[in-house]
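Here the complex is missing one protein chain, while the rest keep their positions.
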Amino acid sequence: MATDVQQKSDVTHHYLRAKKKFPNVWCAGCGNGIVMGALIRAIDRLGLDKDGVAVVSGIGCSSRLPVYLDFNTLHTTHGRALAFATGVKFAKPELKVIVITGDGDALAIGGNHFIHACRRNIDITTILINNKIYGMTGGQFSPTTTAGAHATTAPYGNYEKQFDISKLAIAAGASYVARGTVYHVQQLEKLIQGAISKKGFAVVEAVSNCHTYYGRMNREGDAVAMIGWMKDHAMPIQAAVKLPPEKMAGKFVTGLLHETDATEFCEEYRMLVERLAAKEESK
Amino acid sequence: MTNNKQNRARLLQGNEACVQGALYAGLNFFAGYPITPSTEIAEGLSRELPKIGGKFIQMEDEIGSIAAVIGASNAGSKAMTATSGPGFSLMQENIGYAYMTETPCVIVDVQRGGPSTGLPTKISQSDIMQARWGTHGDYTAITLAPSSVKECFEQTVRAFNLSERFRTPVTVLTDEVLGHMREMMIIPEPGELEVRHRIKPDVPADWYKHFELTANFVSPMAAFGEGYRYNVSGLTHDQAGFPTNVAAEIKEKLDKLKLKIERFSDEIVNLRTEMMDDAKIAVISCGTVARAAIQAVKIARENRLKVGAIQPLTLWPFPDAQIRELLANVRKVVVAELNMGQVVHEIRRIVPDHTEVYFLGRYDGEVMPPQQIFEKIKEVK
Partner (left out) sequence: MTDAESKPQVSETTPEDANKPEGALPPLNIFLHWCKGCNICIAFCPNKVLEPDRDGKPILAHPEKCTQCAICWLHCPDFAITSNYK
């Protein structure tokens, strides 16, 4: 269960902003808080210096996460967190830059920046909290809302198709793609830890629950029921690869789905600057 | 010309002068996207910045470009983007974010025919109001309008200085002709022109407020990674940067954005005049049109007409007081611009009733020659 370093149960409290009002703004039982805990534990295990961490978010429920954290935090405009984060990282590569975004924020309005950040393979960790709905604005369907599911803008059932986030990220060039859930918190924490350590663009999809809208409109129950569903339907990739397709029916795969070593954007640029400087000296 | 000056003489394109000016001002981060007629700025910086260890990135669109610029500025860079009308429109939401978060950055808008795709290779001055009111909400803009290659250099340096001094985005409005034409200029020596930097905090991290209300309304600004660990949000926020719904804090924030610029507009506003002392008729114009206006005034004077020219180099904040004073005993005003009427609204707003304001607008993609202005002067005299 707990990995090597014995992490104290109140470790999260040492990373919260003293001036912020708690409890957090999310609905009771919202998975965002669980993801925030996993992120803090991952950062704590990595022993990162708070001054060297920048957390950037867009707009949406998930994007209210950074304001609670005692890091350099940037709450930007809807869909643009990755573009802002690219500026932060590229300007100051020594910063560990982590983007917190949602399924709507990253894949609808932010889709263009998402695929280009993957393509560039810039050293940024993106935690994409996927609750399959726009929560902040009251329950509209998003690019990951299940077919047939109801939402305030899909009153007759969602007739659109969904993105497969990991396939999209892999195809676009991300070098670390993983999926976790807010039930399997320790796995999620390890995936985030790996993502932050990875030199390149890392995407961790955190399957989360929006019982306030998605659960209510689709009769999937409260937070406990939705998180319980994840517990019963997630299949770690190590096990999934051994199972025949029929055994995987209704299940979704979690864990590290893709990892490769590819040249990283800031590193490529640094080498260019060095080559030019060397050429200049040799003149 | 002294030898020293001679080898600092350059025949530059307006766009290239913006590049040189930005580098002179200490630019170390550029994010942009190709768009006629401003692409030479991105091209120039893609060559120059890596040589000095500065950062150049071509983003996936203009929205990403201004976002990266603001991100970089918060990481401590002097950052800029360059675009034209359509890109400037795409950038507006994030420019508003830069206003709200008081993030220094420079946006060069090389104007072209609009609206929409319009006239990519033709001149216009139809983004003037966009530079003032382009994004939603209340805010106070700073916009500069050079009218020569030399001024493209100087006004870009000035744009950085003003953005650092006031912790705000600054727009430099040029146009297709100014951006592409070449003129000789002397590159100033380092130190010859002032180069300012944002005020850094001198308090311990726990006392630091990223949006502290100071006497001149401009808060010291730390960069990410310097131990201050502050929060920046586009949500209306309190002095510490945390979102607020408290009426008094909301008003305080919006007043701060206004007062920090309006109270010190004398540091920002500057304009040039030509033969205004005894002028009975004044021609008001900016940018490329101002060159023709000065020529027209000379022709008019040769024809014994008491005409003078006023050229705002700072468009926003609009030089109300200075222009009112200059027009005190001027009976007739001709406002000449390459659009269907934008600066003319400001002039009509500020002149006393007895002053007759005549509009000379051209919007067919061509430059306004001096002769056209002179004809108008004769018409109204």
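Here are a few things to note about the model shown:
The letters A and B name the chains in turn, as written, and every chain counts its residues from 1.
As a working rule, contacts are C-beta pairs under 8 Å (C-beta built on N, C-alpha and C of every residue); 3 or more make two chains touch, one makes a residue touch a chain.
Quick caveat, the model's predicted, so the values are computed rather than measured.
Contact with the chain not shown here comes from a single listed residue; of A:D70, A:D123 or A:E264, that residue is A:D70.
Within the full complex, the residue among A:G31, A:G58, A:G79 or A:G180 touching the omitted chain is A:G31.
Taking the complete complex into account, A:K8 is the one of A:K8, A:R219 or A:K283 that touches the chain left out. For subunit A, the residues touching the chain absent from view are 1-2, 6, 8-10, 12-14, 16, 18, 22-24, 26-34, 36-37, 70, 182-183, 185-186, 222-224, 227-228.
The definition used in the following text is that only the chains that are shown with their structure count from here on.
Inter-chain centre distance (subunit A to subunit B, centres taken as mean C-alpha positions): 38 Å. Of all residues in subunit A, those touching subunit B in their complex are 17, 19-20, 50-52, 54, 56, 59, 66-67, 70-77, 80, 83-92, 94-95, 112-113, 116, 269, 272-273, 276-277, 280. Within the complex formed with subunit A, the subunit B residues making contact are 28-29, 31, 50-51, 53, 55, 57, 59-61, 63-65, 67-77, 79, 93-94, 97, 223-235, 240, 242-243.
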